[in-house]
Every structure is written in C-alpha cells, then in structure tokens.
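Sending over a structure as structure tokens; questions will come in a sec.
A single protein chain has been omitted from the complex, and every remaining protein chain is retained in its original position.
Naming follows writing order (A, B and C), and every chain is counted from residue 1.
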Amino acid sequence: MVGYAFMGAVHSQAWRTVGHAFDLPFDVRMAAIGGRDPVAVKEAADRHGWAAFETDWRELIARDDVSIVDVCTPGDTHAAIAIAALEAGKHVICEKPLANSVEEAAAMAAAATEAAARGVRSMVAFNYRRVPALAYARSLVESGRLGTLRHVRAAYQQDWLVDPSAPLTWRMQKERAGSGALGDIAAHIVDAAQFVVGDVLAGVSGTLETFVRSRPLSGGSGLSAASGGAGVGDVTVDDAAVFFGRFAGGGLATFEATRFATGRKNAMQLEIYGSSGGIRFDFERMNELLFFDGSLPDTENGYRRVLVTESDHPYLEAWWPPGHPLGYEHTFTHEFRDFLVAVSSGDDPSPSFADGLQVQKVLSAVSESAENGSGWVEV
Amino acid sequence: MVGYAFMGAVHSQAWRTVGHAFDLPFDVRMAAIGGRDPVAVKEAADRHGWAAFETDWRELIARDDVSIVDVCTPGDTHAAIAIAALEAGKHVICEKPLANSVEEAAAMAAAATEAAARGVRSMVAFNYRRVPALAYARSLVESGRLGTLRHVRAAYQQDWLVDPSAPLTWRMQKERAGSGALGDIAAHIVDAAQFVVGDVLAGVSGTLETFVRSRPLSGGSGLSAASGGAGVGDVTVDDAAVFFGRFAGGGLATFEATRFATGRKNAMQLEIYGSSGGIRFDFERMNELLFFDGSLPDTENGYRRVLVTESDHPYLEAWWPPGHPLGYEHTFTHEFRDFLVAVSSGDDPSPSFADGLQVQKVLSAVSESAENGSGWVEV
Amino acid sequence: MVGYAFMGAVHSQAWRTVGHAFDLPFDVRMAAIGGRDPVAVKEAADRHGWAAFETDWRELIARDDVSIVDVCTPGDTHAAIAIAALEAGKHVICEKPLANSVEEAAAMAAAATEAAARGVRSMVAFNYRRVPALAYARSLVESGRLGTLRHVRAAYQQDWLVDPSAPLTWRMQKERAGSGALGDIAAHIVDAAQFVVGDVLAGVSGTLETFVRSRPLSGGSGLSAASGGAGVGDVTVDDAAVFFGRFAGGGLATFEATRFATGRKNAMQLEIYGSSGGIRFDFERMNELLFFDGSLPDTENGYRRVLVTESDHPYLEAWWPPGHPLGYEHTFTHEFRDFLVAVSSGDDPSPSFADGLQVQKVLSAVSESAENGSGWVEV
Partner (left out) sequence: MVGYAFMGAVHSQAWRTVGHAFDLPFDVRMAAIGGRDPVAVKEAADRHGWAAFETDWRELIARDDVSIVDVCTPGDTHAAIAIAALEAGKHVICEKPLANSVEEAAAMAAAATEAAARGVRSMVAFNYRRVPALAYARSLVESGRLGTLRHVRAAYQQDWLVDPSAPLTWRMQKERAGSGALGDIAAHIVDAAQFVVGDVLAGVSGTLETFVRSRPLSGGSGLSAASGGAGVGDVTVDDAAVFFGRFAGGGLATFEATRFATGRKNAMQLEIYGSSGGIRFDFERMNELLFFDGSLPDTENGYRRVLVTESDHPYLEAWWPPGHPLGYEHTFTHEFRDFLVAVSSGDDPSPSFADGLQVQKVLSAVSESAENGSGWVEV
C-alpha cells in the first residue's frame, strides 16, 4: 500500500478484516506500506499492521512479497505508480479519482488493458459501489424494478470548508488534487449514479465555484499539508460543482457537490426515478435504502425504508443479524473482497480503470462547460 | 372569483375562513363566482358558498358588489382579466404564473403600477410564501442567522404523469398553460427561493424534457379538459425542467421541477446553506422546518426539526396549540389575510405583479437556455 | 354549541366547512353558541359565525332552531348538558372524555340508548378516529393485513407543563377536569388503539405521577382559568399516566400520556404490530402512515411512508390532490360529516356514548391500579 493518511488508515482496517469476514481464495498478508517520511511511515506500519515499510514507492513495487499494490496517494501520483506497478506485474487498486487529467487516466486505462492481457488486474476504488444499499439498488434497477429511467438527482454535501479559517491543504491545490469538490466528491456521485443506473452520461452542462479564494497555510509538512509554507495561500480548485446531464439511454440527471453545505457532514445522496419505481439513498444513513415499487396500489404505497442488513443482501453473509448497522470501512472490506475474488477467478475487477477514465471524462466535460458559459458538452 | 376548478375550491375555502380566523379590517362577503358553463358555475357557487355567479368575467368585474377580483383561471386568460379588473378599479389577486409570457406579465405589471397610483392593489398568488415554515425561514435569513448565501437546492417533485395513459389536460397544452412543469411548479420554487433568500436570480442555465410526447384525450369538455376532443393529443409542454443559476448577490442555486418523480406526490423542497447556518424544507411535511444554527458547538449540533406551530410563528396566532398541524389550504387563508391588511393600510401587497414578472423572466431565461444548448442566459 | 374556548374555535371552523367540503343530507346552519359570560360569548358568536348566543345552556337547548347540540365544555358539565339535550330530542355530540366518572358516563350512555330508540342520536368526539391515516389504518387491520395482534405501543406526549411556572388552569383541577393527562390525552390513545385494533382492553396495570404539585394561579376569570383566584394553587390531577394492558382477544398494549415530554408538542403516537404486518403513526405528521406488509420478501421490505392524501383514502374525496397536507381541524370536519350522515340515515353514529363509557372504564381501572400498587385491574 502506498499512502498512509486517512485513506491509508481505512484501507488498512479493511485489509486486516477482509480475510476474516469472507471466504477468500487467498490468504491476505499485509506486506509493506510506502511513504516518503521514514518516521511517519514506520509509525503507520506499526499502527496499521504492515510487516514492513518503504520510503520509495519504486522499492515497494519491486518487493517480491508484494503482489498487490494499493495506491492511496494524492491524484497527481496515481498514473506513475499504477502504471509502473502494472508493468511490474502487480495487481493494482487505485483510489479515485483515477487521475488528475483525462490524459493520465487514458494512459492508465491503456496500461490496464495491456496488463489484463497478461493476467494482471486493476480496479479503481469507487468504494460507494460496495455500500450494500447501493449494490442492492443496482440489483433492483438491473432486474427492471424501476422501469425506464426518468431522473437521477444526486448530491454530495459536506461542510468542512464553510469556516474561512480552515487551513489550506493539498486538497485545495490544483497541482496536487487536480480539482476540488469536482474530483473528490462529484466523482463519487457520478460513478455511483452510472453504476446504479447501468448507463453512462452522454453530455453535461455545469458551473464551478470557489467561495473562499485564499486560506491560511498551516505551515505543516505532513502529507495533507499544502505546499507553500506559512502565511496565506490561494485556493486553486473549486469549492462546489453543480451540473446536469443526460444519460445515453435517456433520462435527466442533476449533480451537486460541495464542501459548503452547512450542517451536512457526508451527505452523499442519490435519488433515481424510473417509470415504475424509485429509490433514494443518503450515505449518512448508509444502512437504509428507500424504495418505491410503483406496481402496488396507490392507497397503500409509499417509499419503504429497507434496512439493508438482511443476510441475503449484498455482502451481508459476512456480517451481523438484521438491523445491526455496518459502517464506512466495510465498503473497503467489500471492495477488497471483490477484487481478490476477481483476481483469483481471472476476471477483470469492476470498476475498471476504463470506468475510472469514463468518470474522468465526465468531470472534464463539466470543467469545459463551466469555462464556456455552461454550454452543453458531450462526454 | 373567476374560475372554479381545483384552485377555485381551495380559494373558496380560504375566503370562507379568513374572516373567522383573523381580525380583519373588512368583512368578507363572497359576492360572485365566474365561469363559462352556467350549470357548472351555479353548482360551484352553491357548493363553495358564493352568493351569485356570472358566465362572463366582464360581467363579474362590472358588478357593484365586487371590490376584489380573484383570478383562478388558466394562465392564458390572466392578463386580459386582471388588467380589465384593475382598470375597473377592483383590487386583484392573480394565480401564478402571472402570465404565459414575459410580454403579458410586463403588461400586467405596468397595469398594476398604474392602478397602485390610484390606490388599487394587486398581488400574485405565490401561496407557498404563506406556509408558516417558509415565512419563518425568511425571517431567519433576514435577521442574518444563515450568514452569506452559499447554496440553494430546490426541487418540486410530483409523479402524476408517470403513467403514460394519464389523459391530456390543458396543463399539457402550450397554448393554454404556456409551459408545463416550468410554469406550474418551477415557478413556485423560484419564487420561494428568491423570497426566502431575499435576492433575485441573475442568470441561469437549464434544460427541459418531455418524456411522454402524446397522451389520450379524455374527450371531456370541463375546464381541465384539453382542447381537441377524443383520440390522442400531443403534449406540447415540458414534463420536467432542470436548471441552475446564480443569485445577484452571489450564491449558487439548483432547481428541479418534474411530474415524473415516481413516488413523490407534492414534494416542494427547499434547502438553503449560508456561511453560518442552513435550512431545509419539504412541503409534504409543511409544518416542519429543519434549521441548523452554525454558532453552536459542533459536538452538540445538527439540524433541528422545528415544528412551526408555536403561537409566535407567522400566522399561528390564529390557529391551534403547538403540534397541531395546519394544511395546504391555510396558505391561501394567510395570503388573503395579508392581501386584505395591505389593501386596508394602503400598502402594496407582496408578492406584487412586478415580483410575478421577475419570476416570469427567470422561467423565460430557462427556456431560452434550453433552446440554446443550455448556455448561460442572464435574467 | 356550548363552549367557546379552544375546542369551540376548532369546532366552529369545522361546522363552517363541512357543508362545503362534503355532500351532506342537510344544510348546516350555525344557530347559536352558549357560554356564561355574555360579553365573551357574543364576541365568540361574531368571530366564529354563529347566528345567536345564549348564556344559559338550558335556553340553548330549548331553542327551536337548534337540532344538534355540540358540547365543548369541561368534563364536569358534560352529563347534565348532554342528558338534558337528548331528553329534549336534540342530537348530541359531546367532547371527550365523555364524563369525569364512570357513573356519569354510564348515565349518559343509558340516556343515549333511550334516545336512540326515539331516533335521537349521539356521539362522543374522539376526533382522532377521523384522522385519515388512522381511519385508513383501521381499514388495513379490518381487512386482515396485520394478522393476529401482538403489540400496541401508544404514547401521547406533550410538554406544556414542563415549566413549573406555567399557571394552573381548570385542566389541572380534579373537580373540573376529573383527571389530568389520563382523561385529556390518554383517553385519545386508548380510544384510537381500540378503534384501530377493533377490540377492547380487558385489563390494565398502571401508575400516575404529578411532577409539579403546585402552580401559580393566573388570577383570571376566563373559561380556562383555575378556580381559586391569585397566589398558588394545588395541582390535583396527574401530570403523566403510564400503563399497560391486554386486549380481550390477546395482544399486549402499553400507553404513556404525559405533559412533561420535553420537546414533544402533540406527539400522539400509535404503533401496532400483528403477525403479518405493522403500522406506525405520529400525529405531528398526521398525513403519514408507516405501513409494513409482512407478505413481501425480506430483502425488499420495510416500513412504507404512505402519504394518506390519495383520493381513495378516507375523507379525501373532499380535499386536495395527493401530497397536499390536511390539518388538525379537518378531523372535526370529518367527524361532523359522519355524524350528519348517520343522523340522516338513522344509524347510530360511532363512537357512541357506550364507546365513551368503555374508555372511561379503562381510565378508571388505571386509576384504581395506580392506587393499589399497580396491580392488575380488569376493565
């Protein structure tokens, strides 16, 4: 695993757990973790249960005891690490967004295709696909329960930047993060919407906004610190992105992603309305799916609050009795389980780097629209 | 009152009630109701408690015992009736949208200004302003509790057209209704958002969609029937409208209005996020306002479900003890109360025809954007 | 109508409305209102739309233009007024609780039976039976959708006495009100539970509590004022009642009624669990019924939020399109509609005085249990 900040911690927890929760085709050994700062990475290795550490990702990839590389670094380093790992014959899981540009993402997707021909697998880590409620939503749509798609209404609302004195981090710097809310959280709702609907966006119209244009520099030097030292630095990415689009097969979609929705903490929301049913989801209540089955009589109908904790629900065979909630980290455990099963069976894991590239194209189209008077841009 | 369909019924209920619920400067007498079909309008007069009826709106306006004209007809007739009434010295309440075009709306606004100089008053009936929860939300924003506006997220979701066999009515014909979801329900959320925020939209980008392009004709001849007799007729308006915009004073806004949100009945929703607080509202729970006060400590903070039924809340002095819900029709009772108080005091009622015109301009800009590749259109 | 305080206002609103909302067998004329204070009752007559007033209820009953007497006074006067009215051949609607004691209630029920033989009808005004959601819940239970009853969980939570400086009113004096939360609000949930379940309680065990034993006297002389003038007076009724019971046909039930549930305004709640389904209701969201249909597959099942605003729902034929909420006062409009229809058709209205007596017996059994170490008392 490369990277040891927030994503590193949660990935580690999932790697520690996956082999105990699920019957896997492999034994999982947590061989080594990589990071540039030797003190910090050693501490992370101890804390998170990795047997060794490396300060150069090239060394990490080269290790004989590493057969899977899990890339948790900021987006500007994804392409180099992932492509090198694939070329070295290592299976790769890469955090989202796949890359900071369509060009890098395309190169990664090409490398993944080539690697797959050699039996080397790759996956982009859109973990929300592994929320049981959303995996179950996908199965409802796939089996036709919603009918023809009419509307997607998606939002990802956070509020951690509302305070203008919140410090600048790499997530607010274009050269590191590529974009702001767009790549960080809009990416999730675009992927989730496309995944559950089972179709891709054909075009979009959008706008971006940066409400607070400069922020204090923390002066720190850790992984999350911004470049630039002390004082005040410019926010060079978007605080919020809003856009609408149309699916290839028809159906309107709207998206809002923001770090300025005061009082909303991690409200990743998805509503899908079809000609014969609807679903609604909010990650803050991740164990619930609201489902409307249009085939029932009007008088007795309404959105059902399905607790997605039955043993027949996706991934739930590994967990607790009905009504006992799962948490955020389980999405990663499920992701790794699916990845390992795919590697073992020789299938291409999903979502592929090509799927990651497609999301990148949507985000790029939004940016292009935003720069051109919000006019329509085909994906 | 001119018109006696759904809006006629609810207006009548409010006229019957307003004088008993509130202390008014006038006695309310329900003089006469107008409609073209003599049998139907007589029945409506009896049912709804009007002392007389007329089959020609010109006769209605001309009556000496009529001092207020309440226009509840389809939008294509608003301008003619309202302008004539104002010229005849009658105070006018006109249902929304004010008119089917900016031109007509502008003429009405001009007539209203001229009439006001003569002490003749007018109001456009955006009744959602009189939902106590939204009137209270306005007071919270006005007193600065939300800080600087960041986001408005508005939607008006219904599902009465999901069934493709639902018959064509005048609401789906452009020549009568002007537009579909746009003028019927997007008008409400545009007005409500501008009202609560206290600012106007400066520009928009949008798209319109008609999912079901032809529908069976009912063959009926009532007020709600479509023109065209039996068989199948074309839907010539939008089923759904989605757009985003920016407020003059800053802040992003998104809007979705649809008759195809399966399972949502009358979900007129408004979320407003500012730099120091937020509010959320859904008309299906019209007695509740969710309010987030950002000044409280994070650990104990969250959206409060305020039951807007305290005696100090707007309009509640007339009603029941805390926790006893009000219903849809109360919004009209409140509207008429405010109108009568304004007429009595010589103030211009709010929202004025000029406010109605401003909403019309926003809707027109959305249409224009939709016809031009969703590019940005200034309002 | 006798009485003109809170209940008088809401009853008047319903009487004004019922003839316009529903097709009735009679024209409704609001003949006269009664009250002891001539100034206040005249003002109430004007405000609420009554043609005349009387200061002696005997005179009111004696009027030729009065054929229905609606009793809205405190409980200590119910028996005298209602029995006199029935004997005078007037149909009677009486507010709940039917009386302050089982003895009085029994006398009233006897008088009602005798009057019915003469075609004179009576009803006790348990208005919550006319909440469309609860009337619909009753129809679900009646048609077997819930199966065999297992549990009722009922609560009526208010908080208007949490503040110890809230003044003493007649509702806190035993000689006027009979009891506190028990007769005022526990009565409602006992009746509602029995109504929806379609069975009666066979026995109970309970306790009563008075948290604040003396309160300031307001010194006022109005209808709601306590007897005793200024200073401090004793609270001689219960602030809260909790009890459980068993239905005659099996099934456990628990009840909590309190004026001390801080932050709950009028949370009249009912949960019913049967062998094949469940329902949940909270009057603060009176337009919603949560319904669980146990016959659906576990994976897709959950409580549905049914908006009880469809035209096929009970009473909804008179009102607005789906999703447009009704309010508290509609329960009275529905009640009067049912009463008038029953009078016209020669049926006994429901709930009858005998039903009111049965509720009184339950409340009396709770009191008896509370006085005897909470031991079981058969009803």
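Here, a contact is a pair of C-beta atoms (placed from the backbone, for glycine too) under 8 Å apart; a residue touches a chain by one contact, two chains touch by 3 or more.
This is a predicted model, so every value here is computed, not measured.
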{"item": "Chains shown that the absent chain touches, full complex", "value": "A, B, C"}
{"item": "Given A:284, A:312, A:347 or A:378, the one touching the chain that is not displayed", "value": "A:284"}
{"item": "Which residue of C:74, C:132, C:233 or C:302 touches the chain not shown here", "value": "C:302"}
{"item": "Residue touching the undisplayed chain, where the options are B:291, B:320, B:353 or B:376", "value": "B:291"}
{"item": "Omitted-chain contact residue, chosen from C:24, C:80, C:110 or C:162", "value": "C:162"}
{"item": "Interface with the unshown chain - residue positions in chain C", "value": "146, 150-151, 153, 155, 159, 162, 164, 205-207, 209, 211, 240, 242-244, 246, 252, 254, 256, 258, 260-264, 271, 273-278, 292, 294, 301-303, 373-376"}
{"item": "For chain B, residues in touch with the removed chain", "value": "136, 140, 288, 291, 293, 298-307, 310, 312-313, 322"}
{"item": "Residue numbers in chain A that touch the chain omitted from display", "value": "6, 10, 12-13, 16-17, 20-21, 47-49, 158, 160, 264-267, 283-287, 307, 309, 320-330"}
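In this section, only the chains that are shown with their structure count from here on.
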{"item": "Interface with the most contact pairs, given as the two chains involved", "value": "A-B"}
{"item": "Centroid-based (C-alpha) most distant chain relative to chain B", "value": "A"}
{"item": "Between chain A and chain B, centroid-to-centroid distance (C-alpha), Å", "value": "41"}
{"item": "Distance between the centres, which are taken as Cα means, of chain C and chain A, whole angstrom", "value": "54"}
{"item": "Mean-CA-position distance for chain C and chain B (Å)", "value": "36"}
{"item": "Sequence positions of chain C contacting 2 or more other chains", "value": "307, 322"}
